[in-house]
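For this depiction, one protein chain was excluded, whereas all remaining protein chains were kept in their positions.
Now for chain A:
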Amino acid sequence: MAVTWSGRWNHVRKVTERTGPFAHPDFEPSTETLQFLQEVCHILVIGAGGLGCELLKDLALLGIRNIDVIDMDTIDVSNLNRQFLFRPKDVGKTKAETAANFINLRIPGCNVTAHFAKIQDFDASFYRKFHIIVCGLDSIIARRWINGMLISMLSYEDGELDQSSIIPMVDGGTEGFKGNARVILPGMTACVDCTLDLYPPQVNFPLCTIAHTPRLPEHCIEYVRILLWPKEEPFGAGVAIDGDDPAHVSWILEKSQERANEYNISGITYRLTQGVVKRIIPAVASTNAVIAAACATEVFKLATSCCQPLNNYMNFTDIEGVYTYTFEAEKKDDCVACSQKPQNISFCESDKLQDILTYLLESTTYQMKSPSITTAINGKNRTLYMQSVKSIEEKTRANLKKSLAELELCSGQELYVADPTTPSSLTFILQMGTKME
């Protein structure tokens, strides 16, 4: 039996048991709405970090009791400035379990189930359990993956989308004093891949700058990270850089300083070194509170219809005053993830397989991370190139230098591409010409 006391849900009930002129047209005020929130509504929170801690609190204090949370990380000291469900004594423990325990203790009746796992560890049968999924992720790859998973769970009848197969996804992201919140109805509104061009590409310095003409302290640090460390293997053969290990960072700092001295470059500090090595993004409690709150409000709206949901993307920044900008991101007609349209790519017979790979990696439309390509030739499955399994990678690496003609590929050929950014393979149709452009 759920724990409750007089007046506990007074604040929430005023908007669930009363209607108003700005409520959703489908809204019917009722005592059953709160009951639904408490007993039936099942929400998944992805991430138990800066956004996740806030989301769990927000959802619990709106009356939602059945919440699952997934996070693959353990707690670090640098999380404590904003991930408020964690204390110094919790450093090293898993985020998901620590967060769930705190919420369950503080909010009587709330039942958060923790999963110390990656989102990729679950399949459609798991995700199908939820009414709404809300994400507080720190990776675009992960966002695209869950986006792809929800899209794969859509069912179409005679080309018509079965609306009951839609699981809304509310997604939040923050960086310093900026953030965004969006509502995605997979199959119906703009999905993550529809708006891939909204995500700025990562800053990577050209290798020739790093190797030959360093000018900034960052160039010196990248030199040590990319070139010197693999050469000198200072902590043992095959030992990779651990940005959280002060010994590793100090070694990189020292070597970076040496290189900087060589070129008369100033500005190397421990903080800068660690920032470059770990690609640290600054973060504060306030921005996470704002974005998580906006997301949780949208979850509440979607679950209760008490109000029209965000349509569908909001940007926030409070560097100069406070500014938000809300707009409707458009669903892309030929989106690789949600349009169900075949993706045509054009190459010449003489192009190499590597050219297709490079295109998939660098094109702003696809921005893949490490694609593997298979196809069917004369009815038989053939792996053209696969990165995910080392032995197969070694075997198929030679194919990268072969031309498409050599590989017996023809125009109209279907290529099946697997990538960390998507849970299921994507189909590309190869259009081939004989002449060079």
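Throughout what follows, a residue touches a chain if its C-beta (ideal position, glycine included) is under 8 Å from a C-beta of that chain, and two chains touch if they have at least 3 such contacts; residues count from 1.
Simple rule for what comes next: contacts and distances are computed from a predicted model.
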item: Options "Glutathione S-transferase", "Hemoglobin subunit alpha", "AP complex subunit sigma" or "NEDD8-activating enzyme E1 regulatory subunit": UniProt name of the undisplayed chain; value: "NEDD8-activating enzyme E1 regulatory subunit"
item: Touch criterion as defined above, residue of A:V69, A:A296 or A:L384 at the omitted chain; value: A:A296
item: Residue of A:Q120, A:S139, A:T326 or A:S363 in touch with the missing chain, whole complex considered; value: A:T326
item: Full-complex contact with the absent chain, from A:V284, A:A376 or A:C410; value: A:V284
item: Hidden partner chain, residues of chain A it touches; value: 3, 5-12, 14-15, 17-22, 54, 57-58, 61-62, 77-78, 80-82, 84, 87-88, 106-108, 176-177, 181, 209, 213-216, 263-265, 271, 274-275, 280-294, 296-298, 300, 307-308, 310, 314, 317-324, 326
